[in-house]
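Apart from one protein chain that is not included, each protein chain of the complex appears where it belongs.
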Amino acid sequence: MARAVVTVPARATRGEIVEVKTLAQHPMETGFRRTQTGELIPRDIIRRFTCTYNGTEVYRVELHPAMSANPLIAFSTIAAETGTLAFQWVGDNGYSVTETASISVE
Amino acid sequence: MGTTRREFLILAAISLAVPEAARAQLDPNLAANRKAAFQEALRRIVGDAQVRRGRVKLRLPPLIDNGNSVPLAVAVESPMTQADHVRAIHVLTEKNPLPDVVSVRLGPRAGRATLATRVRLADTQSVTAIAQMSDGSFWSDSAEVVVTLSACLEEGLI
Partner (left out) sequence: MSLRTALLFAASLLCARAGAGEIPPSERRSGYDLMSRETRAMQDDDATNPGMLWVLDGETLWNRKAGAADRACSDCHGDARESMKAVAARYPAFDAALGRPVNLEQRINMCRSKRQKAPPLAFESRELLALAAYVARQSRGLPINITIDARTRPFLEAGREAFFRRQGQLNLACAQCHDDHWSGKLAGSPITQAHPTGYPLYRLEWQGLGSLERRLRGCLTGVRAESYPYGAPELVNLELYLMWRANGMRMETPAVRP
């Protein structure tokens, strides 16, 4: 199922700065909410997001409960060479999702 | 329909007056505690360094539809070269239960020092973005947001 959606331009010219947009499917349960009977709902969030470009880390994010559900992370990167952008989201309760996108650079 | 405007206003206002009780139960020292937590989070990030205003642009809508999802964008002025770039961006709030919102590590490969995301804001408050440059200096910007419908209204306060 669609655990994440990433949007990266399919092609770019070398050295161009390209926009990257990512959405991950996650409730980002804050750990501060209570059920109707008053029990605290345990925290369940994505803790870390990383983007690597042909193996080199280009962007890393540490998330806290104040990030919205189904978090959006959008940033930019330099189109250095043809290859693969790999995305990883890691969180509480063993949550781990990976996604990739290819980019062709001339 | 036969309801006067006054009658309608009262009825409709009642239909929404839910979390008042929840709010009343909050710790009276809450504001002071959260301010202290903010200061501590800030110290953890910058240590003893001085934080200067400028080079950072934090964009938040001044008035928002729902505190559960407030669009937030940070852009830092920097050539983003090996010698001179942004190393990290941090976002902090004053009145959320925890001051930390998000921290980013980046470098010249990002091309531009930006972040666009969506965050939860529990109340009308000020939000701060801090950037750490490759020379170790810290820069910041703050923005005020008016939250009319705070995060998680249905289930209570975050």
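Order of writing sets the labels: A and B. Residues in every chain begin at 1.
Operating definition for what follows: a residue touches a chain if its C-beta (ideal position, glycine included) is under 8 Å from a C-beta of that chain, and two chains touch if they have at least 3 such contacts.
From a predicted model like this one, the values you see are computed outputs, not experimental measurements.
Engineer: Please identify which of the visible chains the hidden chain touches across the whole complex.
Structural biologist: Checking the complete complex, the chain left out touches A, B.
Engineer: Which one touches the absent chain: A:41, A:69 or A:105?
Structural biologist: A:69
Engineer: Return the single residue from B:45, B:64, B:104 or B:131 that touches the missing chain.
Structural biologist: Of all options in B:45, B:64, B:104 or B:131, contact with the hidden chain holds for B:64.
Engineer: If I consider the whole complex, including the chain that's not displayed, which of A:23, A:41 or A:105 touches that chain?
Structural biologist: A:23
Engineer: Tell me which stretches of chain A touch the chain missing from the display.
Structural biologist: On the chain A side, contact with the omitted chain comes from 1-2, 4-5, 7, 21, 23, 25, 27-28, 68-70, 72, 74.
Engineer: Name every residue on chain B in touch with the hidden partner chain.
Structural biologist: Residues 1, 3, 5, 8-9, 11-20, 23, 61, 63-66, 68-69, 71, 118, 148-149, 153-154 of chain B touch the chain that is not shown.
What we mean here is this: only the chains that are shown with their structure count from here on.
Engineer: Could you put a whole-Å number on the gap between the CA centroids of chain A and chain B?
Structural biologist: The answer is 20 Å.
Engineer: If you look only at chain B, which of its residues touch chain A in the complex?
Structural biologist: For chain B paired with chain A, touching residues are 68-70, 93, 96-98, 100-112, 114-121, 152, 155-158.
Engineer: In their shared complex, at which residues does chain A touch chain B?
Structural biologist: Touch list, chain A to chain B: 17-18, 21, 30, 32-34, 53, 56, 58-69, 71-78, 80.
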